[in-house]
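So, subunit A:
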Amino acid sequence: MTMISSAPAAPVLELRGISKAFTGVQALNGVSLNLFPGEVHTLMGQNGAGKSTLIKVLTGVYAPDHGQILLAGQAIQPQSTLDAQNHGISTVYQEVNLCPNLSVAENIFIGRYPRKLGRIDWPTMTRQATALLERMQIRIDVTLPLAHYPLAIQQMVAISRSLLVSAKVLILDEPTSSLDEKEVDLLFSVLRGLREQGMAILFVTHFLDQTYAISDRITVMRNGEREGEYLAADLSRVELVNKMVGAQVATEAAAPLAAAVAAEPSRRQSFLRAVGLSRKGALLPMDLDIHKGELLGLAGLLGSGRTEAARLLFGADRADGGTIAIDGKEQSFASPRDAIAAGIGFCSEDRKHEGAILELSVRENLILALQARMGIMRAIPLKRQQQLAEEYVKALGIKTASIETPIGSLSGGNQQKVLLARWLVTDPKLLILDEPTRGIDVRAKQEIMDYVSALCRNGMSILFISSELPEVLRVSDRVVVMRDRKAGGEYPRGALDETTVLHVIAAGDENA
Partner candidate 1 sequence: AKPLVIGFSQVGAESEWRTANTVSIKDAAKKEGVTLKFADAQQKQENQVKAIRSFIAQRVDVIAFSPVVESGWDTVLLEAKRARIPVILTDRAVKVSDPSLYVSFLGSDFVEEGRRAGNWLVERQKKTPDAVLNIVELQGTVGSAPALDRKKGFEEAIAGNAKLKVIRSQTGDFTRAKGKEVMEAFLKAEGKKINVLYAHNDDMAIGAIQAIEEAGLKPGKDIIIISIDGVKGAFEAMIAGKLNVTVECNPLLGPQLMQIAKDVVAGKAVPKRVVTQESVFPAEVAAKEFPNRKY
Partner candidate 2 sequence: MRMHKLLHHPLFRPLAALAILLLIDLVMVPGFFHLEIKDGHLYGSLIDIANRAAPLILAAIGMTLVIATRGIDISVGATVAISGTVAAMLIGGTMVMQNGVPEYVANTPMWLALAAALGAALLCGAWNGALVAGLGLQPIVATLILMVAGRGLAQLFTDGQIITVYYKPFFFLGSGYLFGLPFSLYIVAAVFIVTALLLRRTALGLFIQSVGINPVAARLAGLKTAVLIFFVYVFCSACAGVAGLMITSNIKSADANNAGLLLELDAILAVTLGGTSLAGGKFSLAGSVIGALIIQTLTYTIYSIGLPPEVNMVVKSVVVFLVCVSQSSEFKNMWRRSVRGNA
């Protein structure tokens, strides 16, 4: 830890008694926060604690009901993001807010283009954008549209964009939710550099490791209120979790999962067997065998093709080659419907674009897949819908004003839980979870994984994709490591630790 954190100068940014209510929810209640120059200040709290809302109030997206925002001692009332930017506050929001149709370079530079003779200097922009991303070790064609790239890249682009402004305050709302360790390390080294230059950084994450790796100071929020502010060095992990949750609970260092123990090799009949599955430009021929009642982990770096593999298995994209057999019977999936009919569910990593139907209620979002499977004519009675919704809201601890609230007004983590529930209600035989714990707080993550493991024990197969290697290793019965858009190796539980996997990923072929 640097010394700056313990010798507070005057705060650059000071929030006093901020309150904000939406219809039915008091999202923030008298929250105060001090942000000092040259520190990384982490905001922690369970899903729906009010972190994102606080950031939105701070950056002029929402107007606070009460409270004051002071920038260098001066009261400010930012009216818009632009306004906040002009005050020197640069922000990366939780949901990636970029324009999918513009090129990567433009997304970084829009609003502050390099100019030549009054017009936009495209070559310079391309050059600078390439260089900027290269600093993050991302080598891509920056002239292609953003939509061309997966979510993780988009997130890095959003971060790069925020770094470009010469700001006094940098705010990052869960920037690491779909990044893997390598990217996170890179990001952190950049952040440390900025900290040295005296920038104040407000950071939101659900990862305890990351919190301790980077923060000087931690503010914990609970139920829209500030629980307390601590120096990172003074607060143990267990204490932190307890403060977030507001009760004494076990932490993620909990005992090894019961599910894995229960999974006996004798029950291992194949449920889905893919042979030579491939798609041009996305996935090289790959074999995959998923057993009944098994939790199969799919590990790999960003862009290693895990999402592509999942989409092909689900029929979301059409495979160019290869076969898929379910229970030994060969099937071809022309659309997700076919896969669903075969008992497969798929929870996408991109909840904003591929998951949530934002204006519909929690209940409607939750029953959508089930209803789709039952067909249009056999509407699920309202009573039953409500019952299901209530049940899963409770089971997954979804924080929502009511089951009729539009899903768009839930916090990010809670939206994710609803989408998970959407597939759980259909009771699939195989559930493909692509980054299901993205943006979910520590406690909920554990609860969800426990829940999922319990389902496994009852015979459901799960394909689990996550950028968090420890999590994959912890819960999976078997892990397939992907590299360069193909399967690099397959390992039974226990035969694998983090270093081996990293080794496989790094070295690849020799190990496979």
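Inclusion criterion for the candidates: all candidates are chains of the complex that A comes from, given by their letters.
Please note the rule applied: a residue touches a chain if its C-beta (ideal position, glycine included) is under 8 Å from a C-beta of that chain, and two chains touch if they have at least 3 such contacts; residues count from 1.
As the structure is a prediction and not an experimental result, all values here were calculated from the model.
Q: Given the candidates 1 or 2, which is the one that touches subunit A in this complex?
A: Answer for subunit A: candidate 2.
Q: Would you mind writing out the residues of subunit A in touch with candidate 2 in their complex?
A: Subunit A residues touching candidate 2: 314, 316, 335-337, 340, 346, 348, 353-360, 364, 368-369, 371-380, 422.
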